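With one protein chain removed, the remaining protein chains of the complex are shown where they sit.
Chains: A, B and C, in written order; residue numbering restarts at 1 for each.
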Amino acid sequence: MIPLQQTPTLAPDWLALTPALLLGVFALLLFVFDSIDPDESNDGLLAGLATVGSVSAAVVAGVFLLLGIGAGDGVSLYGGQLVVDGMALFFMLIFTSVASLVCLGSIDYLEGHDDIAGYYSLVLLATTGMAMMAASNSLATIFVSLELLSLPSYGLVAYLKNNKGSVEAGMKYFLVGALSSAVFAYGISLIYGVTGSLLLSEVAGALQGGEVLTDLGGIFGVGVLMVAGGFAFKTASVPFHFWAPEAYEGAPAPVSAFLSSASKAAGFVVAFRVFIVAFPIESVAGTIDWVLLFQVLAVVTMTLGNFAAATQENVKRMLAYSSVGHAGYVLIGLAALTGQGNGEIVLGAGMIHLLVYGFMNTGAFLFVALVEYWGVGRTFEDYNGLATKAPIACVAMTVFMFSLAGLPIGGGFLSKYYLLAGAVGAGVWWLALVAAVNSALSLFYYSRVVKAMWIEEPNGNLDRIDVRGYPTGLYAAVVIAAIATVVLLPAIGIFSGVAFEAASAVLQIAP
Amino acid sequence: MMIEALVGLCLVGALVVFFAPDEYAGKLAFGWSLLPLALSALMYLNFDGRGNALLGGSLAFEEQFTWIALGPYELTWFMGLDGISMPLVVLSTLLTTLAILSAWTPIDERRNQFYGLVLFLEGSLIGVFGALDFFVWFVFWEAVLIPMYFLVGIWGGARRKYAAIKFFVYTNIASLVLFIGFFGLVFGLGDSISSLALPEIATALRAGELGPLAGGLIVPEQLRLLAFVAMFIGFGVKVPIVPFHTWLPDAHVEAPTPISVLLAGVLLKMGTYALLRFNFTMLPETARSLAVPIAAVAVISVIYGALLALGQSDLKRIVAYSSVSSMGYVILGLVAYTSYGIGGATFQMVSHGLISGLMFACVGVIYNVTHTREVGDMAGLADEMPLTVGALVAGAFAYAGLPLMAGFAAEFFIFVGAFQSTVIAGNGMAVMTALAMFGIVIVAGYLLWAMQRSLFGPFRFDGDYEVTRAARHDIAPLVVLIVVIIALGTFPNDTFFRMITDAVGPLVDGATAEAALGTGGGSP
Amino acid sequence: MAAESGVFTFAPAIAVLPFVSFLVALFAGKYMPKKGAVAGIAATAGSLLLSLVMLAQVASGHAHHMELYTWVGGEGVPFELTFGILLDQLSTLMLVIVSTIAFLVHVFSLGYMNDEGETGLPRYYAELGLFSASMLAFVFSDNVLMAFMFFELVGLCSYLLIGFWFRRPGPASAAKKAFLVTRFGDYFFLIGVVGIFATFGTGTFGGPGVEESFPELAEAAIAGGASVNTFFGLSPRAWFGVLGLLVLGGVMGKSAQFPFHTWLPDAMEGPTPVSALIHAATMVAAGVYLVARMYGFYALLPTVLAVIAFVGGFTALFAATMGVVKDEIKQVLAYSTISQYGYIMLALGGGGYVAGVFHLTTHAVFKALLFLGAGSVIIAMHHNENMWDMGGLKDRMPVTYYAFLSGSLALAGIVPFSGFWSKDEVLYETLVHGLGGSPLLLAAYAMGLLAVFFTGFYTFRMVLLTFHGEPRTDLAEDPEPVRWNVKIPLAILGVLAAVIGVINLVPVHALESSVPEFLHDWLYHGPEGLNGEHYHELITSPEFAGYSAGAIPGLGELGTLFASAGLSLAVALAGSAVALALYRAPAPEEHTAKLGSLKTLLYENYYQDEYQVWLAQDLTEETVAKNAKRFDDGVVDGFVDRVSDVSLVSGHFLRRVQTGIVSNYAALITLGLVVLLVAFGIVGGWFGGVFA
Partner (left out) sequence: MAVPVQYYLVLSAAVFCIGLFGILTRRNALMFLMSVELMLNAANINFVAFSFQHGNLTGQVFSLFTMALAAAEVAVGIGIILVLYRNFADVDVTKATTLRW
C-alpha cells in the first residue's frame, strides 16, 4: 500500500486519537447502560455495544492508516506527550481488531455469568490503554497508559470469581505485575534522574554526545534495564514471563486470547518506541548495549517458550508457552537493530508478525474457548477426532496452528520468514538459526493439535458437543480470524507497505 | 496465464473434491485431474521457451507482476517455464492423475478429503516448478508439506504418525536452513538487486555483485560457501542425499501407495530441481570448488543407498532406498557441469519419477491383494497376477537401466557427462563415475533377488487373503507408465532431452567450454 | 550407391519383423493357432530372406552404412548419439547365421513346446521374437552404444527365457544368476563405452560413408596423426588398452569366458531350443562377435590381444575338462560351448581374425545342431536328461542319431567335418603367431591343443552313452517318437555341420590354390578399415600389435600348416579313441571313479560357483548390506531420533522451572534482573564511575 503523497491533516489534531477515544467512550457507555438497567436480560446488547465500539475503532484506525494520516513524523499532541504516527495507528489496528474478535467470541463464552457489562467495559478500557500506549511518546504517558492496560487485565483474568484457576491466575498475574510496574517505575525515575526529562525525544537529546553517560552511566544503565524489565513483563519475555503460562491457562479463554495477542503487542510497541527513539543505540551502546540485551532475551525467551510448550498435555497451556516463544521471535525485531543490514525490515517484520499473530493466536485461543464452551476437555487427547464433529472449526484451528508454525497457509508464514531474513541481514546468523530450530520444534507441537483433531480416533467425549450445540458468536469469531489469517498471506502487501513505512519513520530512516 | 490456470485448476479442484460426496470423490478427482493433465500436455506441445530461465532465456508462459514490497525488495508474482521445468510440470500432472487412479482400490475412507489433498498437492508442485520469484517459489515449496502430512498421517500404515511428523519436521528444518542461506546471499547482494526474482539474483551473483554481509562481518567468499552449504543441505534433505535420507524410507513405507508414487515421483525432484536452480546455477564457482565432496556424496548415496536396498526385505523399502541411490546419480550429473551431465540429471529426474512411480504402483497393487510387502511372505505371484508381475518386471529392468527405457538413457547421459567432466583435476570425475556406475550391478542384484523370491518359484502365500487378479483401473496406470518410459528411453531427444539441453546450455557453456565440446581431458 | 540403396532401405526390417512377431505373439498369441509360433516362423523366415539379399548385395561389392535416427543430438550436446545400420561382410554373414538358426529353432519349438503341451506359449514365442529382433539389431549396429543397448536387450531375453518355467525354483534362480554374472561384465563394458565416447567423441565402428570412426581415430592417435583426449595422463596406447580391457569385460561375460563362465551351465534350465539358439549359437556369440566387430581397435593393442588369447585358451581347456565328467547331456554341451568360445577368443587374440569368424560360423551350426539333437532326445526321454538312463537310441531315432553324429564329429574336429577346418585354422594361426615370438601365445596354443583331446573324449562319451549300447531304462527302450518339425531342422543342420567347412579350406587351398578360401576372400574385401586385410596389416605392423608369423623350425610355412593340422587331428582322434575304448561296451560303467579326488573337483566345477555365490550372497548381501542396514537404522536414523528425544526431555526440565509458587517467580525475576545488571554492568563498565 503506497501512502498518499501529501498526508491529509485533521481539523483539530486530537481527532487523530479517535480510535482511543472511541474505545473510551464506549467503555463509559457500557457503564451507563449497566447502571441504568442492571439486570442480565440484555447481555446481547452489551456485547453488541462493546463489539461495535471496538469494530468502529478498528475501522477508524484502519482508515487513518491507509489514508496515511500521521505518516512520517506523525501528529504530535500535548507537547509531544502523545504522537499518532504510522506505528501507533498500525498497532491500534491490531489491538482493536483483537478486541473485536474477543468481544464477539465472549458472547457465548460468558453465557450465564453476571456482570457482563463489567467484563466488556474492562476489555474496552484495557484496549484504550493499549491504544494510548501505542501513541505515547513520553515515559509518563507510557507508564500511565500501561497501568490503564494492566489493572483491567488483572480483573479480567480473575473474572471467573468461582473458578480456582481463574482466581489463582489473577493473583499471580497481579503480583508479578505489581512487582514489574514497581521496577518499571523505579527505572523511569533513574532515567529521569540522569536525563532530567521524560519526553522520549528529550531523553535522546540529553544523551547526545554522551557526556551525561560518562559519570552517570551506571545509573542510566540500571534504569534502562529496569525499564526493559517493565516491557518484558508486558510482552511475557524471560525473565518476566512467569505469569504468562498460568494467566493464559487460568483466565477465561477469550481473555487469554486478548492478553496473549493484544497486550503482548502493546508491550512491544512501547518497547520499540522507547528503545529506538529515547535510547538511540549509537549513543548508548558504550554504556548499555540494549541490542545485545535483546539478543540474549530473544534467544532465551524463544527457546524456553518453545521447549516448554513441546511437552505440554494441556492445549491451552501449550498455546500459552508458544505465546512466550513468539515473544522471543518478535524480540528479534529489536535484537537485530545492529545497524548493519536494514533495520526497517526487522522492525517492520516484527510489527507485521504481531499483526498476523493478533489474528492467528486470538483465533487459536478462541477455538480453545469454543472447546471449553463444549466442555470437551483441555488435553490433546480430549481433542481426538474433533474434526469429525466440527470440521469447519477444525479447519480454522488447523489454519491457526500451521500459520503459527510458519507454514504458508496463513500470514504467519511471511512474517516469521521476514523476521528470519531480517536477522540474517543484520548479520546475526546464529539468532536466525536458533529461531529456525525453535520454529521447527514448534511445528512439532502445533501439529500435535492437528494430529489429534484429524488423525486420531475420537474417544467418546464428543457427544457433549451435541448437548451444547454450535455457538454462533464463537464460530463467527473463529472463522473470521481464520479467514483474516489466510487472507493476510496474499494480501499482506496492504499492511507490509505501511509497516515498513512506519518502521523506517521511527528509525529515522528516509523511506 | 497458463501456469496460473494450471495451478488454479488444481486448487479449485481440491476444494470441489474436498466437499464432494465421499463415494463419487474418486471418479470426480480422476476426471478433474485430466484437466490439468490435458492443459499441461497442451503447454508441452506449444512450448516455445529458449535457453535457461535464470540466465536470460526466453520463457514460455511468462507472467510477472508485483505482489508485495518487502522493504527494499519487491516480491513479484513471477511464473514461467523453460526446458528444465516444463518436463517436470508434465511429470507432476501425469503422475498425479495416475496416482489418483491407483488410489481407487486402497483408499476406502474419507475419500473426498484424500483426493482433495492430492489435488492441492498437485497445485503446489506445479507452483514449485513454475515459480521464478523466490518467495512465490518458497510458498509453494512449503505448501507441499501440508497435504503430505495429512496424506501420510491419516491414510498411512501402522507407524504413520511417526513417519508423518518425522517427514514434516525434518523437511521443515531443511527449509529453514536453506531460507537462511539464501537470504544471506540476498543481503550480500545489497542494492544490486531490487526484487527477489530468481533470474535477477542469479545474474547478479554470476556477475560477482556479492558484497560482504553485515558490514564486513562475513566476507563474500565465506558468504558464498556458507550459503552454498546451507542450501545444499536444505535441498539435500528433500533429495535426499546420504546422510539426510532417513525420513524417506519411513515416509515411503507408511504412506499409502498413491502417495508413495507422488513422493518418489515428484517430491524428491523438488530437491534436485532446486539444487540445479539455486546452488548449481547461482554459485557455479563454489560448486566447482566443492566438486570433490559433492561428487563423493553422490557416489556414497548411490552405493550406500543401493546396499541398503539390498539389505531390505520389504518391497516398498527396497524401492525407497533405491530412490536414494538413483538420486545420487542426479547429483553426480549436476556437479559434472557438462551438457550431458546436467541434462542427463534433469532427464533422470523425469525418468526416475516415472520408474519409481511404476515400481511403487506395482508394489501397491500387490499389497492391495496380499496385504503384505514382505518378500518372505509370498512366492510365485507371477501365476496369480501375471499382468501386475509383468509390469513389475518391466519396472525392475527399467530401474536396472535396461536400454531403450528411460532409466538407461538418463543414466548413460549422466555417465558420459560426468566421465568427461573436468571439475575435478586429473579426471577425478572419471573415477567417481566409474565407482558410481557399480550401482547398476547392485540395483540389478537386489531387484532380481526380490523378484525371484516373491514373484517366481512355486506359488506360496502366508496370509489369509485370497490372491486374485488386480482390477483394470489398477493395471491401467502401470501400462501407461511403461509406455511412457519406453517412449522416453527410445526417443529421448524428441520428447524432452532437446529442450532440456537447450535450457542447460547456458549453464555449461560459460562454465567449461572445452568439457562441453567433449574434449575435456586430463592429459595435455 | 544411391542406385542399390533401394534394397538396403529394407534392412531395418530384418530386426523389425521379429519385433512385430513379438508384439503379435504378446498381444494376440493366445488367440492364434500354434500360439504365435506361426508369426515367429514367418518373421524369422523373412529376416533370413532379407539377410540373404543383403549378403548378395554386399557380395556384389556394396557394403552399406545408413543412419536410422538420432537418439540424441542437436546443438545442445557436444556429440551425437545415433542409431545406424552397418551392413558389411562380417555383419551380413552373422545376420544370415542368426536368422537361419532362429528360423530353425522356431520350427523346432513347434515340436519341443507345442507338441509337449506347454503352457504360456505366447510368452515363449514373444520372448523368442524379441530375442531374434534384439540379436539381429545388435549384429547390424553401426556403433558401440547401439551395440551395447541390444547387447543388454538380448541379456534381458536370455533372462526371461531361462526363467521360462518360473514356477520351478531352478530356472528362476538360474535366470537371475545368468543376468547378474553378465551384468557384472557389462558394468566394465559400459564404462568402456562411456570411455570411448569421452575419448573419441564417437562410437561408430566405421564403414562406407562414415567420416570418423573410433578405431580409425585410435589408429591415427597411436600413429600420432590425431589427438584425442586420453585420461589420467596415460599415453594413447595405454589408455586404449584400458578401454579395450573394459569392453572385454562385457565380452567375457556374454561369451561365458573364465571367470564369468559360471552362468552358462545353469542357463541350461531353460527350454532346449532356447539353449540352442541363445546359449549356443547366437547370444553367446555376441561377445566374440563384438571383438570381431571392433577388431580394428583391438588389433592396435598387443597386450589386450594377448590377454584375449590367453583367456580363450585357458577357458577352452578349463571348460573341456569339466565337460568330461558331466552326466546330463545338456551339461556336457554347455561346457563344450564354453570351451568352443574359448577357441574363438583364442583365434581373435592370436591374430586369426578370419579363423575366429570361421569357427564362430561352424560352431554356431554344429552346436545348434547338437542342442537340437539333445532336445529331440530329451523329448524322447520325457525330459530326462541323464545320459546314464539312455543308451541304444541309435536304432530307435536314426535321424536324430545321424544328425547328432555329424555334429559330434564336427565338434570333435574330425576331418572332413566343418569343425575340423575351423578349429585347425584357429590353432594354426595361434601357433604361427606364437612362433613369431610370443611365448604367451604359444602357451595359449598349448592349452588349446590339449583341450582338443578332452573335446574328442567328452564328445564321443556323450554320443556313446546316449545312442549306443543297450537301453538302460524302459524309457530308452520305448522313447516317444518325434515329428517332422523336429527332424527337419536336425536334417538341415546335420548336412550343414558336415559341409560348412568348405567355405574356408585353408590347407586344401595351400595345396591346390584353385580351391578358393571363400571366407578369407570374403572378409578381406570388406569396406575401408573394416576388412581382414587392414586388420592383418595392423596385426603385423610393429607400430601396433606387431605380430609376426613364424614357422616350426625346418618345416617352413606349408609344413607348419600341415603339421599343426595333423597334430590337432591326431589329438582329437586320440581323445575320441579313449572315449570309444572306455564306453563302447553294451553296458558301460562309470569310469569317473578312477579320477579319485579329481573327480569331485571336476563335478564341483573347480568350486567356481561356490566362491562367486559367496561373493554375491554371503559377503555382499549377508554381510555388507545387512551391516549397512544395521548402521543406517542404528546410527544415522538413531541420531535423528535421539535429537528429538533430547529436545523433548529438555523441554520436560524447562517446564519444571514453572513451580506454580509465585514467590519463586518473584525470586527468579529478581535473580534474572540482578544477573543482567551485573553482566551488563561489567560490560558497560558502570562500576567505574557511578558515584564519582
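The rule we apply is simple: a contact is a pair of C-beta atoms (placed from the backbone, for glycine too) under 8 Å apart; a residue touches a chain by one contact, two chains touch by 3 or more.
Given the structure is predicted, the values throughout are model-derived calculations rather than measurements.
Participant: May I ask you to name the displayed chains that the omitted chain touches in the full complex?
Facilitator: Over the full assembly, the chain not pictured touches A, C.
Participant: Write down which of A:197, A:283 or A:388 is the residue touching the left-out chain.
Facilitator: A:197
Participant: Based on the whole complex, identify which of A:47, A:132, A:149 or A:179 touches the chain you can't see.
Facilitator: Checking the options A:47, A:132, A:149 or A:179, the one contacting the hidden chain is A:179.
Participant: Looking at A:83, A:104, A:117 or A:169, which residue reaches the missing chain?
Facilitator: Going through A:83, A:104, A:117 or A:169 one by one, A:169 is the residue touching the chain not shown.
Participant: Need a quick check: the contact residues on chain C for the chain that isn't drawn.
Facilitator: With respect to the unshown chain, the touching residues of chain C are 655-656, 658-663, 666-667, 670, 691.
Participant: Please give every residue of chain A in contact with the chain that is not shown.
Facilitator: Missing-chain contacts on chain A: residues 140, 143-144, 147, 151, 154-155, 158, 161-165, 167-172, 174-175, 178-179, 181-183, 185-186, 188-190, 192-193, 196-198, 219, 245-246, 249-250.
Going forward, only the chains that are shown with their structure count from here on.
Participant: If each chain is a node and each touching pair an edge, is that a line, ring, star, complete or other?
Facilitator: complete
Participant: Using CA atoms only, can you tell me which chain is the most central one in this structure?
Facilitator: B
Participant: Count the C-beta contact pairs for A-C and for B-C, then tell me which is higher.
Facilitator: B-C
Participant: Once you find the CA centre of chain A and the CA centre of chain B, what distance in Å lies between them?
Facilitator: Measuring from centre to centre gives 42 Å for this pair.
Participant: Where the centres are mean C-alpha positions, what is the separation of chain A from chain C, in Å?
Facilitator: Those two chain centres are 77 Å apart.
Participant: Which residue numbers or ranges of chain C touch two or more of the other chains?
Facilitator: 644
Participant: For chain B, which residues are shared contacts with two or more other chains?
Facilitator: 169
Participant: For a test of understanding, state which residues of chain C touch chain A in their complex under the given definition.
Facilitator: These residues of chain C touch chain A: 644, 647-648, 650-652, 654-655, 657-658, 660, 662, 665-666, 668-669, 671-673, 676-677, 680-681, 683-690, 692.
Participant: Within the complex, which stretch of chain A touches chain B?
Facilitator: Touching chain B from chain A are residues 338-342, 344-345, 348, 402, 405, 407-409, 413-414, 417-418, 420-421, 424-429, 432-433, 436-437, 439-441, 443-444, 447, 450-451, 454-455, 489-490, 492-493, 496-497, 500.
Participant: Considering the complex alone, what residue numbers of chain C touch chain B?
Facilitator: Residues of chain C touching chain B: 70-79, 145, 148-150, 152-153, 156, 159, 163, 166-169, 172-173, 175-176, 179-180, 183-184, 187, 190-191, 194-195, 197-199, 201, 229-234, 616, 620-621, 624-626, 628-629, 632, 636-637, 640, 644.
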